[in-house]
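Missing here is one protein chain; the remaining ones are kept as they sit in the complex.
When the chains are written out, they are named A and B in that same order, and each has its own residue count from 1.
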Amino acid sequence: MYRRNFFEYIASDFYNAMSIISLITDFGTEDEYAGIMKGVIYTVNPSARIVDITHNLEPQGIIQAAYVIASSYHYFPPGTVHIIVVDPGVGSNRAIIALEKNDHVFLAPDNGVLTLILKDDHIGAVIRVENSDFFLNPVSRTFHGRDIFAPVGAHISKGLNIKKLGPPLSRDKIKQIDIPVPKILSKYAVMGNIISIDRFGNLITNISLHDIENILKTSSANKIEIIAGKTRISGLSMNYASVRPQQQLAVIGSRGYLEIAVNRGNAKYILGAQKGESVKVRTVKPE
Amino acid sequence: MYRRNFFEYIASDFYNAMSIISLITDFGTEDEYAGIMKGVIYTVNPSARIVDITHNLEPQGIIQAAYVIASSYHYFPPGTVHIIVVDPGVGSNRAIIALEKNDHVFLAPDNGVLTLILKDDHIGAVIRVENSDFFLNPVSRTFHGRDIFAPVGAHISKGLNIKKLGPPLSRDKIKQIDIPVPKILSKYAVMGNIISIDRFGNLITNISLHDIENILKTSSANKIEIIAGKTRISGLSMNYASVRPQQQLAVIGSRGYLEIAVNRGNAKYILGAQKGESVKVRTVKPE
Partner (left out) sequence: MYRRNFFEYIASDFYNAMSIISLITDFGTEDEYAGIMKGVIYTVNPSARIVDITHNLEPQGIIQAAYVIASSYHYFPPGTVHIIVVDPGVGSNRAIIALEKNDHVFLAPDNGVLTLILKDDHIGAVIRVENSDFFLNPVSRTFHGRDIFAPVGAHISKGLNIKKLGPPLSRDKIKQIDIPVPKILSKYAVMGNIISIDRFGNLITNISLHDIENILKTSSANKIEIIAGKTRISGLSMNYASVRPQQQLAVIGSRGYLEIAVNRGNAKYILGAQKGESVKVRTVKPE
């Protein structure tokens, strides 16, 4: 009898506690801030697996954080706790939210970073995090990543029900931010924006494959043209290498959105593009 | 009988070996140096948990390393091994030190990086690391991070008593560096320096809350003014968001020291500040 329980204890403790904690912050990796959060996490849950999604968001980059978490979380196993600390309001009366969706838990300040996560119907419990039993003591006014997010996230990763963290919060009360969405210009054209530029200089827009399919559906044309500043690109390529080196192309990128790229080159520099610039997609009649 | 031992073996090996190793280096993350250290650590202790505190110290940044380790280590669980490799003297006759304090172990070159760690009375064993049984073989002249610090740290994380690493070293013999400390200008004023600037542009000084309380205690005034170059700030704020965006403020930061910041802005750029510049705090009479 004893042995069986002990067995189960080892096995269950070991496997259950092995959940993943992902981190998205604007702390950078020059300073000790992200490392300290990990120290706190391991103090609470020595079996956690911590994944840095990024610490290099631009400071106070709430929109960027909203995109990064939305395009990342579903590649993590169920049970993952995602901690997002982009928090210019730290220490003020902004709330901290714990939210369940599709077996993932999100822990973030209530400043709009969860806007895209809220954009569908699988939202479970939403809690306002207030129970200081799970915080470091004392809590500083300037580093809640260390004092609240890290220990609370670690407790959740050990199996704590988020309902123990504070009162429920109505989903409608969560702060949302305006995320630029493409405009339908006509049945044949849609206008979006460059919403981020990655390390390769690829220009990532907010125009989805779905948006492009829509204008193709309503048009007799079956080709598209992509226009960004003085750049005109004809049609979508299957991959970066499908044009000659240093030549521009458009692809549906790994996030599912239209990207403008240069094969083995940097579209940002070669095309002189900036974040926020508009990008138009329109159908063209075959000649 | 056999089974019981086997049980215990799994459990103890698993739980004991799960200790944390933190890394502070100036290796950067462009090159393979930090990754190779981790390969060596896992070869010795496959159950280690490795936390990067930072690899982006300025090259040979001994003072910066001294601050980073002092403000980080106590957020890690007891038993953590902290490896600090900022080591311009690598391969020379500088010693390598293993030092115990409050159930943490520090492994570092004897060049002053442990100066702040030595600043209180809980120092345990101090060892000069010389026992090459725990080194890679051969030991290079230029990369002791890989050849000595990584394998020795991994052995300690598996439970090796640091006394097996070499002869004891008198605490007084450890090299210390001059860390700039604030000067008491009068009963009403203290003068310190900007000792680091973080990714957000926050100006972190060496003036502690304690220093400020001291001048308030001896003064009839109950307000302070902070002066840095042409910048004058009245009083301490509770958090960054307690002034309007782009406005300057002073707070006690997460390290426990006075910081000058700009809400949702970069104090370094906006105030034109440099590391090393002096910062004065003085009491002011209420008008």
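One rule holds for everything that comes next: a contact is a pair of C-beta atoms (placed from the backbone, for glycine too) under 8 Å apart; a residue touches a chain by one contact, two chains touch by 3 or more.
If you're wondering where the values come from, they're calculated on a predicted model, not measured in any experiment.
Peer 1: Per the definition of touch given earlier, which of A:29, A:157 or A:208 contacts the omitted chain?
Peer 2: Selected residue, touching the omitted chain: A:29.
Peer 1: Of the residues listed, B:21, B:51 or B:90, which one is in contact with the missing chain?
Peer 2: Final answer for the missing-chain contact: B:90.
Peer 1: Of the residues listed, A:92, A:176, A:247 or A:266, which one is in contact with the missing chain?
Peer 2: Touches the omitted chain: A:266.
Peer 1: For the chain not shown, which residue from A:83, A:215, A:251 or A:281 touches it across the whole complex?
Peer 2: A:251
Peer 1: Which one touches the absent chain: A:186, A:218 or A:239?
Peer 2: The single option touching the absent chain is A:239.
Peer 1: What residue numbers in chain A mark contact with the hidden partner chain?
Peer 2: These residues of chain A touch the chain that is not shown: 3, 7, 10-11, 14-15, 18, 20, 22, 24, 29, 49, 51-56, 68, 71-73, 75-77, 80, 196, 198-201, 238-242, 251-254, 259, 263-264, 266.
Peer 1: For review purposes, identify every residue of chain B that touches the missing chain, sorted by number.
Peer 2: Listed in rising order, the touching residues are 3, 6-7, 10, 14, 26-36, 38-40, 42-43, 46-47, 59-60, 88-92, 94, 140-143, 146.
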